[in-house]
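All protein chains but one are shown in place.
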Amino acid sequence: MTEKTERIITCIVCPMGCEATVSMEGKKVVKVEGLTCSRGEEYVINEVEAPMRDFFSTVIIEGGVSPVCPVRSTRPIPKDRIMDCSRKLARLRVTAPVRIGETIMRDILGLGVDIIATRSVGVLGEKGRQ
Amino acid sequence: MKADAVIVGAGIVGSTIARELSKYDIEVTVVEKEVDVAFGSPTKANTGVVHPGFDDPPGTTRAKHCSRGNALWHEIAREVGAPFEEVGSLVVALKDEEIEVLEGLKHRGDTNGVPGLEIVTDEDRLRRIEPNLNTGAVAALLAPTAAITSPYELAMAMMENAVRNGVRTCFETEVTGITVKQDRVRGIQTTKGEIETQFVVNAAGLWADKISSMVGLNRFTIHPRKGEYYILDKKAGSLSRHVIFPTPSPISKGIVVTPTVEGNTLIGPNAQDIEDKRDLATTRDGLVEVWAGACKLIPSIADKRNMMVTNFCGLRPEPDTNDFIVGRSETIDGFINAAGMRSPGLSSAPSVALTIVELLRESGAELRQKSTFNPMRKPMDKPMRILDSGSAQKLIEQDPDYGYVVCRCEHVTKGEILEAIRRGATTVDGVKFRTRAGMGRCQGGFCGPHVLKLMSEELKIPAQRVTKRGGESRILLGGAKELLRGGDSNE
Partner (left out) sequence: MNEMTEDVAVVGGGAAGLAAATRAKETGAERVLVLDRNSELGGILPQCVHTGFGLHHFKENLTGPEYITRFVDRARALGVESKLDTMVLRLRPGGEIVAANSPDGLFKIKAKSIVLAMGCRERTRGALGIPGERPAGVFTAGTAQRLMDIEGFMPGKRVVVLGSGDVGLIVARRFAVEGAKVEAVVEILPYPGGLARNIIQCLEDFDIPLLLSHTVTAVHGAERVSGVSVAGVDEKGNPIAGTERTIPCDTLVLSVGLIPENELSEEAGIVLDPLTGGPVVDQHMETSVPGIFACGNAVHVHDLVDHVTETGMTAGSSAAKFARGELETLRNRVRMRPGSGVRYVVPQIISGDRPVTVYLRVRNPVRNATIRAGDIAFPLRAARPAETVTLEFTERRIEKLIGKAELEVGMEEQKPVD
């Protein structure tokens, strides 16, 4: 018998902030109550069954005009893999120059998502802006 | 290491004595346990008033030195390029009974030789000379020779001039013992080694009793008396023109409202006796007391709560002798005190310094004047704030770093920050107290990271080693990603 549980989730799709009571059997949602629209239902179900998050952080740059470069995931990743991704990127050293949009790490942790640079970083000492 | 004389303490008293001694052909070393001049709290957190000299009974050491010191500071502050403004002071009576106290102070002042004292009872005149004063003020003692200065700038300027004239300084150096043989000082021990010397001048502020006990003398104790302050934004305007005092209490001159040489308003200090000489925490009750005390004198302060820039506190070195302890030991040759110099300590410092010279002579020191002594110190250039645009432009042409403004609130340039480092700043606070970078309304929010990087480059140390004021006060706790790599975070 799969475990029956209930959770309260606040929907964040619009400022209404409806509170949904979600009934679950094991990891699957069986009932959602308290919402007022269908967008909310989609969000709540995903949030409970497979919460995803945009991942964003920085990576260390060598030889660049900045010591770090901001990066992001091309698509959301599972919420519970955020710290794994952060630790994976912590060991990376990227050499300048970096172009905005450039892939920094392909298919991070086998999640099917790339990590790309969100700004350009020029080489230290070279003239002209990146 | 050897020195003819060692001064313990680089506060305003130690720096002033150092500068005085640098006029003579004598090797002087100053040892200071903090990382910089004036970083012990009595000088750093100080109202910065140069008192006229009517507060203390005639015949006391305080009375002897205060008005003389006040007069000396005019010339000395100018020589060392430190700010000094004779704004005058008003001791205000808010009740008729207090007028008697004012009369007592005036009488004292007259006896102590303080010029120009006057009790003003004409309320119209009071309003004219001090427009924001509580309309309930019934009288005030006007003292034209009261002046304001920046206490840490003054101490730093004195020490710079002393060093220029040959004095050596040892910071982050704590005295742990004093060697006495045959009732004579032979040397001092410090956390950084021994210094052979025959003369020790005790200007150790809060710790002067500890230093004195190192030669076996326990004739006085210093206990800390905490005083808390607020600084108000320059935008609040000129809330007072004079230094405004309430009628004094037995333990303190009271909570003051004063302009600063920078154009801020400083209010405080209250007076709270405490046990711990390391307790430098402001308190909720103390700050409430300070605010209330200021509003009593200048009621319009009440609606300036949104003009608070910061608050801080200092500890007065309160001696149990109820007077300065300036003198040479009768029993131990070569040990001289300049201790317990809470208010009017700053005001009295130059006069006490002259006495220290005499005391050294009496103790057997040979003091021949140095022909190479140069009393003048060129203050730091502050192009954006002081220079007219013509000289500012010339300065920037000579050194473009003076055109790059780093501290937006106080308009401090990169040139000044680098100069501060050259003149002895090794910490963020060292830069702050020499340049004012970080003292403005954003409190270093913008310039902080820039100052950090400039210090790292100039001192050639990793940014993670830059401290606020020495010791463990590092600004940063690591480099990027160190906490994620698990294991050694001390790379």
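Which chain is which? They are A and B, in the order written, and residues in each are numbered from 1.
In this text, contacts are C-beta pairs under 8 Å (C-beta built on N, C-alpha and C of every residue); 3 or more make two chains touch, one makes a residue touch a chain.
As the structure is a prediction and not an experimental result, all values here were calculated from the model.
Student: Any idea which of B:121, B:283, B:300 or B:321 touches the chain not displayed?
Tutor: B:283
Student: Among A:10, A:46 or A:95, single out the residue that touches the unshown chain.
Tutor: The missing chain is touched by A:10.
Student: Return the single residue from B:164, B:223, B:370 or B:474 that touches the missing chain.
Tutor: Considering all chains, including the one not shown, the answer is B:474.
Student: Touching the absent chain: which residues on subunit B qualify?
Tutor: 230-231, 235, 278, 280-284, 286-287, 306, 308-312, 383-384, 389, 392-393, 396-397, 400-401, 403-405, 408, 411, 413-414, 428, 441-446, 448-449, 452-453, 463-464, 467-484, 489
Student: Quickly run down the residues of subunit A that touch the omitted chain.
Tutor: Output for subunit A: 10, 12, 14-17, 53-54, 56-58, 60, 66-68, 70-72, 79, 82-83, 86-87, 90, 100, 118-120.
Everything that follows uses one rule, which is that only the chains that are shown with their structure count from here on.
Student: How big is the gap, in whole Å, between where the Cα atoms of subunit A centre and where those of subunit B centre?
Tutor: That gives a centre separation of 53 Å.
Student: Going by the contact rule at the top, pick out the subunit A residues touching subunit B in the complex.
Tutor: Within the complex, subunit A contacts subunit B at residues 58, 60, 67-68, 86-87, 89-91.
Student: Taking the touch rule as given, give the residues of subunit B at its contact with subunit A in the complex, in rising order.
Tutor: Residue list for subunit B touching subunit A: 480-481, 484-486.
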